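Here you go, one structure.
Only one protein chain is missing; all other protein chains are in place.
Labels A, B and C are assigned to the chains in the order they are written; within every chain, residues are numbered from 1.
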Amino acid sequence: MTEFAAHETDYEVVEGEPAELLGRNLNSAGHLLASATAFFFLAFLFAYFYLRSLNNAGLWHPKHVSPPVTLGTLVMALTVLSATLVRLGVADQRAARRPEWRLKAAIALAVGIGAIVVQVVAWTTMGFGPADGGYASVFFGWTAFNILFIVGALYWLENLLATAIRYRNVPVGADPKPGHASGDPGRPGHDIGNPLSLVRPGLEALSFYWTFLAGLGVLAWVVLYLL
Amino acid sequence: MSTTVVETHRPIWRRLIGFNLLTGIVFGVVGYYIGWFIGHHITGASVAYFSGIDQNDISVTLGYLLGVGGFLIGLGFGVYPWARIRGYPPSLREKETQGASRYFGLCTDHKVVGIQYMIGIGLFFFIGGLNAMLIRVELLRPASQVFPAGQYLTLVGMHGTMMMGIMTSAILGPFANYFVPLMIGARRMAFPRIESLTFWLLMAAGAILTTTIFFGGFPTGWTGYEPLNSQANTGMDSYLVFFALVGISMCLLGLNMLATIITMRAPGLTWSRLPIFCWGVVSTAILNLLAAPVLIAVLGMAVFDRTVQTTFFNPQGGGSPYLYQNLFWVFGHPEVYILALPGMGIVLEILPVFARKPLWGYRLAVSGLLGVTLLSWLVWQHHLFVSGINSDLRPFYMLSTELISIPTGFTFLCGLMTLWRGQIRFSVPLLFSLAWFFNFLIGGLSGVFLSDVPSDVTTHGSFFSMAHFHYTIMGGLVFAFFAAIYFWAPKMFGYTLNERLGKIHFWVMFISFNSTFAPLFAIGFLGQPRRTVTYAQHLQFLNDWVSISAFILGGSMLIFLYNFVYSLLFARIRAPQNPWSSVSLEWQLPTPVPLHNFDRIPVITGEPYGYGSPGIAAIPAAGPAGGSA
Amino acid sequence: MSSQPRSVEGGPAHGRRFLTAWLVLSLILSPLVAIYLGPAIPPGNGSVEATGQVFDNEVLVTFATPICIFVVLFLLYAVFSFRSRTVEIVDGPPVRGDSRIQIAWMVVTTVAVLALAAFGSYELLVDGAGGGQGPNAAFLPAGHSQAMDVQVIGQQWEFTYRYPTLGGLETPHLMLPANTLIRLHVTSLDAIHSFWAYQLGVKADANPGTDNIVYVTTKGPRSFDIHCAELCGLWHGYMFDTGQVVEQSAFTAWAKQQQTYFAPVAKYLPAYSTTYLPDPQRRAG
Partner (left out) sequence: MKLLGVAVGVAVVGVLIGFYISSYLVGNTPAFRPKATGAAGARTVNLTIQTVAAVGPSLASNHPDWVSYLVRNNQGRWERSTVWTLPANAIVHVTIYNFDGASGLRNPFLGQPQGLVGKEIVDGKPLGALPPDQPSHTFAIPELGVLALVAPVGDAAKNQCNYAPCTMAMAHRTMTFTFRTGKKGHYRWQCFVPCAAGFVYGFGGPMQTIGYMDGFVNVV
């Protein structure tokens, strides 16, 4: 009982936590986030089939509404490619092939941004607007939010890549300069023994989530363009 | 408000500069106007009929979103993402300062966030309650008198939305954030920064909802049904943005809770040793995590309908109002249990302490909570019994709705049997817990009427259903909320709340609560629809009775407020470390709880409610340092 | 901190005492509720469906009585006979559950719930119970093929009514012949309304573009209140009206009078249809 009241703990307690705790946190968080995302897009899936089955005022899918199949397929393909590259990158990272995984991650990032660009082009060049009936509404809503989630995942990827690049010359186990971890050099004292040890947990969680998101992208592609 | 405050000796003007609430507000206002101008630039004259500035939904919505962004950046939420972009590894170093200032900004200490939540939610609970008082003022007379019809609808909508939105976190916010890490022997939440983010998102949302009156209010009530939603003024955008932000906050809160309880339990704390309150949090968090995204999605569709003219809900454009009703209630019904489940957890957590007995049928109680969590997904169309969709499925929804009373019954059985043959010691928390059983009983039984279609045809959308969900939500959630405050305040604030004032508060609140909402069952059966500014002459007596009781109910809240302020700021009677001599983990910590809770992670060797059996180690022995946290 | 617990044995047989009290009270109160309170519950006997609802409410309230008594009595009994009378804290017996009680409880609640659901479903499916059941419900009341069609059109903020059998006559007053099976087609032109004929025990949401059918069998002549029961905008609180059930002869006379009164506008009315979707207005005000 008295052990509890011993004294106030200092930062080292938290900052000194083993990397595998962060790993477990991020792992569970990645799965939870994926399930939340799934429920989010379930709403749009439901909207698609519900409005399609009702076809109110015969305006579900007017003649002139023709989705941009080619560009849409390209978006989907780029997303899947990016996710695959990240998965390969994880393998490299596990095997301590640091330059290789950094390269793959960079390409994956570029490919993901490419997907966003292509989607924007598709929106601006296609022959119908959001007001053109049920299908157009679902199309715009679904693709827009899909892009939003992709941006989030890419931000995460960029974080990990940036960390890996910033500490590329730090041998594993060495100490960084004070205040590096918080990004606030004004802070005294040390933060994290080994920043690079914190990259892999994030990377593994991300690769799961990013793959899942790409899978949802494939689903969107099937529903919006093939059905 | 907390004794962990260590006064920092910097002049006040120095403390006001930097990332805190003040800068947050300033940045927020700036962000709003930036968004407003952008939006106005986009749709200047491009959309012909957006003639007046006041009708430009795009400007208002963009303004709100950028305003929230600026608010968060001003609070300091921008620092860490920016550091990550530049490649710094994750860290918890920032924002663990001492002093009162930490309550007005981003703080990653879960205990600070818990207290922030309690004060912030209390503020908006107060505003929502004031709206209710004004509603009852209007209903003192059958004809519209004090408020014009439109403003009355805004009052109704703000009351409902405020309560159903902000109060979703009434238990998870203050108490789960504060006590789950203590109960599971952890030093922090899994994601402290997200934890703080959920709170400030909620505050931004509440502020946005209150600004709806600048835009003429909104007429739809808390459900925001389409197509009335698309017809409404720009005040509607405040509602949409508010609820979307609340949804994001709920989702992240649930994610954080689940991650924490899954990964950060102390060694030896198996799932079957988890305190029942944590189980209540788990089941609620699951609903938070999965239901809120549906809400965000459907509100996103509504925003698109209002801004870029999509036709999700416009039957003349290939949409359907039913789509909104379905999706909204897919979220909406789990949301009702998001409000109810934590109450069950709290009550079952408090009873053993004051009955001096182990929780009766622990596994049954847990299965009850999880059963409600599961079933709450299968019942949403009982809100649409008379709306004319899937009428052949009504027997199924009738069955699934009534099935929920089985797991709910488990909670009752466990609670009652815990009292049985106990050594009951009366205290304010116990009184509120017992009242919970009575209120929830009435609420549940009236729910059977609503779930039974032939009876529902008359009661649907009448004051009967209104009385029903006030009995379950206010009688369930708010009573549990107060039970929790009186139970845990000694640990949270270090001072005991005045017992006598507490008992006065309880009796006034309990009696006036029942005399407010019991007559509403009759009013509903006698044919008064919800949300109407007028009603039939012969119902005036009952309505006046309800109004006066409601004013007394409001007064009881002031008694509590007085007790709270008086005990914490003026009386300042130091609370013992374990005033209820409870055996659960959070009470074994010193008061005030040190910054990182445990200098050595405890190893749990026994079940959480070891009352009456000395054989079981009541106090978990402290294990080797490090452990699993 | 916690001293030796009291032993479970000894003390009066609380369980038997409580159960007897509960049984006695329920046996006394439930019949009283069934006889006196039950029939008094609205919506009354304005129509066959309303009578059915009253019966339904009677069954439910009778069924709820013993449950209510059980919990309340249990709380009172426990509070009064198990309160600790010692100054120092004494623990109760460490009882952690009793599988027999748990199983019994589960069985009882499950049976009760299933019985309730079955009863409610039966009551619903025989005649629709006066609730809106959409355009194509599978279960229809007997003799629905001879039902008289009346259309209820909700708009902001007034209900108007069309009689396809009277040449699509439209009128702001709802008049129904007595002792007839009526098929109400409820629809809306703009926002969602809900047509609630209180004394007839009828409620059906009016959704734009939807034909929400509800059957009601009128009884003798009477007047009944009509409310909008779904929030529909500014004047929702003022969207009420009074309808009449009259003898067949009076009904025909009234119909003739209305047809002459509303002759001028008749030629402008659209052909009778189950739903109407006028074009959205985009013209300057």
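One rule holds in what follows: contacts are C-beta pairs under 8 Å (C-beta built on N, C-alpha and C of every residue); 3 or more make two chains touch, one makes a residue touch a chain.
Quick caveat: nothing in here was measured; it's all calculated off a predicted structure.
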In the full complex, the chain left out is in contact with B, C
Would you indicate which residue among C:22, C:63 or C:157 is in contact with the undisplayed chain?
C:157
Touch as defined at the start, partner being the missing chain; which of C:114, C:234 or C:250 qualifies?
C:234
Touching the absent chain in the whole complex: find that residue among C:39, C:172 or C:220.
C:172
Touching residue (missing chain; options B:101, B:116, B:169 or B:230):
B:230
In the full complex, which residues of subunit C touch the absent chain?
153, 155-158, 160, 170, 172, 189-191, 233-235, 238, 262, 264-265, 268-270, 276, 278, 280-285
Subunit B positions in touch with the non-displayed chain are 12, 49-52, 54-55, 134, 143-144, 146-151, 155, 213, 216, 219, 227, 230-233, 314
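The rule is simple: only the chains that are shown with their structure count from here on.
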What topology does the chain contact graph adopt: line, ring, star, complete, or other?
complete
When B-C and A-C are ranked by contacting C-beta pairs, first comes B-C
Quick check: how many Å separate the C-alpha centres of subunit B and subunit C?
30
Counting in whole Å, what is the centre-to-centre distance of subunit A and subunit C, each centre being its mean C-alpha position?
48
Among the residues of subunit A, which are close enough to touch at least two other chains?
56-57
Got the subunit B residues that touch at least 2 other chains?
315-317, 320, 322
Once bound in the complex, which stretches of subunit C touch subunit B?
1-2, 4-6, 8, 11, 14, 41-43, 49, 52-53, 56-57, 60, 64, 67-68, 71-72, 74-75, 78-79, 82-84, 86, 89-98, 101-102, 105-106, 109-110, 113-114, 116-117, 120-121, 123-125, 129-135, 137-139, 186, 190-192, 194, 196, 198, 201-205, 207-210, 212-213, 225, 227-238, 240, 277-280, 282
Which bits of subunit C are touching subunit A when the two form their complex?
209, 277
Touch list for subunit B against partner subunit A, complex:
79-94, 96, 187-188, 190-191, 251, 254-255, 258-259, 262-264, 289-294, 296-298, 300-301, 304-305, 308-312, 315-320, 322-323, 326-327, 330, 588-590, 594-600, 602, 619, 622, 628-629
